[in-house]
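What you see is the complex with one protein chain gone and the rest in place.
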Amino acid sequence: MVNPVLLIIIPLGLALLIPLFGFISVKILKYIPFLALFSNLIISLKLLPEVYREVIHVSIGGFIPPFGINLVAGPLGIMFTTLIALVGFLVSVYATGYIKEGSEEKYHILYLLLLTGATGVVLTGDIFNLFVFYEILCISSYSLVAYFGDKAGIESAVKYLIQGALGSSFILIGIGFLYGLFGTLNMADIAANISSAGTLPVFIPLVFLITGFGVEAAIFPLNSWLPDAHSSAPSSISAILSGLAIEIGLYAIVRIVFTVYDASGMFSFFLLLGVITLVIGELCAFSQENIKRMLAFSSIGQIGLITFAIFIGSAEGITGGLFQLVGHSFGKALLFLTAGYMIYETGSTNISSFEGMGKKLPYTSLAFTVGAFSLIGLPPFMGFPGKFLIVKAALTEQDIIINMLIAIILIASIIEAAYFFKVVQVIYFKGESGSMSRKRKTAPLSVLIPVFIFAGLIIFTGIYPKLLAEVLEQPALELLHRVDYIKSVIP
Amino acid sequence: MNIINDYIYYFGAFSLIFIGLYIVLVKKNLIKVIIGLSILDTGINLFLITVGYKKGGTAPIFSEPGLQASEMVDPVPQAMVLTAIVIGVAVLALALSLSVRLYKHYGTLNLRKIKELKW
Amino acid sequence: MEIIVIIIVLLMIISAVAASIFKDLMNAVIASCIVSLIAAILFFLLHAPDVAMAEAAIGAALVTGVFVIAVKKTKRFEE
Partner (left out) sequence: MRKLTAVILLMIIAAGTAYVLAEIPFGSTQTKIGDYFNKNGVEETGAVNIVTSVVVNYRGLDTLGEITVLLTAAIGLGMVLDSSGKRKDVVKREPASLIVYTGCRFLFPVIMLTGFYIFIHGHLTPGGGFQGGAIAASGFLLMYLGCSGKRINTRVSTVTEVLGGIIFIGIGLAGLILGHDFLFNFLPKGEPNTLFSSGIIPLIYVAVGFKVGSELAGIIDNLMETGE
């Protein structure tokens, strides 16, 4: 058995060592994130079958849970670490070619720390420890958004930082209330005692925590930072922020609402929030000229859909939500990476400047199309089974409100399809009569390898959705069976 | 008098939190907003320490013989606040560096005037 | 003893309000420094000497220094 704590320690240690490697040679720096995340991927894949049999508990410092910090490597946690390591690894391959200007060394350190924070959030079983790792994630994203140091980057980083810092303060107040009420910081311990206190005093810390984590999860109305931050960051970072960071925020909310609170009374509230977020995201995305802003708004829409699916609250719903979450991670990372390369080639972020890309950069355009079709939910790609599972789960609920909401979601999906088709049409069918000779060009390997792996994964899972859906059933059950979670931590 | 004594620390802590939130929500100047964040942080730290206080308690340090463990104040909020203070200074330093750069780009720190990016 | 605590807390709140009112950012920074210092005293009264020390060293001294440098590099007065 490998100790799950290594998932945090290896990237953290290598991130700390990067300055020392920098003294030896600047050229090797870009391979260190690659190395760290590859080892994380191996460890996660090795742990995955083990935790499906039995949840692994690690107590830091050898102190038993309510007293020391514990890591809970359950199906949900290891599923997330696998996703983080996989997406992070592929994006780090892309970054070896993409990040050339500016302070390269600092980029790689912050990139590794961001993923370390994300891994820590999904593994820890202690609410204050979760806050600390969440702060690592947030602070490294604030700085990475400002990587280029241009006007837009700095401005959106400032917006992001102020809203994020307010959110963190709210989380800390919520944790303070919980500690005052229950005298413990262990999530399982709080969960075991949550019904012993009155309803309203317990409910208010929940509001603080949800507001705080909602900022990172980009749930309406806390998402005004997202389109700016995601569109002015470097494309590799946009891929990570869209594909992983907001999902981590959602993970924190889901963990608190499902496992700690068991607040099934709030599910309908979240269903509504999810649909509002979805509709607003898709409507705003439709009118964008800037490709990255369009993708950022589409992320808001997708996170709304995932929120909706998870808070249906049945095993099928959560499985569908997690499926869509993985699909969104792959698809959005793929879209941002390909769009980033096209922007690098054309020098413009405007959608209309992508005319004739289908001839000029055939492979990249093909990959972009795969990602776009997958997010729309067309059949041979991964988005189709994701949306199908969600709709199926919603229809089996026999709830008139959920059925009405699913109708709104389908309409929003049509809007989504419309703007993605618009881009694909610009790429393939416009500008053919252009007089200038568009020479065919092949993207460098550092772009093609990650992009094709993502595209391959999307198509493969689209054809064999059963494989992933079966893997995701256990994490869904972990969320629903909170008593097992509590018992496994505090016997 | 008794109720004032009991709640004066909570009152102080939450006054700071609300003043800080008010500054962040209302003020236009970026440095002022960051000052608001710093006051907010101080308020939260004071609140956490107040939660762990025990009446007639002593500091959780066995510096001299004869101290009773059961009469010590709770050490956990103190450990949390040590962490929170350092996190707070990290965020403040980053925010200030961003504001220095923002000033270089725009020549102003008025957040209402800096609207390059639209919603 | 209690009355002293009440006075200190009120002073702290007054400095916080002052920090929000002052148009001169340097004054506002000093006012927020006073808030931190008084908070350090309150931490000590609440039997948290470790935290009091950290707040005095980090909250009052270093943060103020960093603020002063930042104000010097930007604009001193709020519009």
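Each chain gets a letter, A, B and C, in the order it is written, and its residues are counted from 1.
Definition applied: contacts are C-beta pairs under 8 Å (C-beta built on N, C-alpha and C of every residue); 3 or more make two chains touch, one makes a residue touch a chain.
All figures in this text were calculated on a predicted structure; none of them were measured in a lab.
The absent chain, not drawn in this view, touches the displayed chains A, B, C throughout the complex.
Within the complete assembly, B:Val91 is the residue of B:Leu16, B:Leu37, B:Val91 or B:Ile114 that touches the hidden chain.
Across A:Pro19, A:Pro221, A:Gly265 or A:Pro379, the residue that sits in touch with the chain not pictured is A:Pro19.
Per the touch definition above, the residue from A:Phe34, A:Phe89 or A:Tyr142 contacting the chain not shown is A:Tyr142. Although one chain is not displayed, its contacts with subunit A can still be listed: residues 3, 5, 9, 12-13, 16-17, 19-20, 23, 58-63, 66-69, 102-103, 106-107, 109-110, 113, 116-117, 120, 124, 128-129, 132-133, 135-136, 139-140, 142-144, 146-149, 154, 157, 173, 177, 179-181, 183-185, 197-198, 200-201, 204-205, 207. Along subunit B, the points of touch with the absent chain fall at residues 6-7, 9-10, 14, 18, 21-22, 25-26, 50-55, 59-63, 69-70, 72-80, 82-83, 85-87, 89-91, 93-94, 96-98, 100-101, 104. The chain not shown here touches subunit C at positions 48-50, 52-54, 57-58, 61-62, 65-66, 69-70, 72-73.
Methods note: only the chains that are shown with their structure count from here on.
A straight line joining the Cα centres of subunit A and subunit C is 38 Å long.
Taking the mean of the C-alpha atoms as each chain's centre, subunit A and subunit B sit 29 Å apart. Per-chain CA centroids place subunit B at a distance of 10 Å from subunit C. Among all residues of subunit A, none touch two or more other chains. Among all residues of subunit B, those that touch two or more other chains are 20, 52, 99. Listed in rising order, the residues of subunit A touching subunit B in the complex are 128, 132, 135, 139, 142-143, 146, 149, 151-152, 154-158, 161-162, 165-166, 168-169, 172-173, 175-176, 179-180, 185, 224, 227-228, 232, 284.
Interface residues of subunit C facing subunit B in the complex, by the touch rule stated above, are 2, 5-6, 9, 12-13, 16-17, 19-20, 25, 28-29, 32, 35-36, 39, 42-43, 46-51, 54-55, 58-59, 62-63, 66-67, 69-71, 73-75, 78-79. Contact residues on subunit B toward subunit C in their complex (touch as defined above): 1, 4-5, 8-9, 11-12, 15-16, 19-20, 22-23, 27-29, 31-32, 34-36, 38-39, 42, 45-46, 49-50, 52-53, 57-61, 72-73, 78, 81-82, 85-86, 88-89, 92-93, 96-97, 99-100, 103, 108-110.
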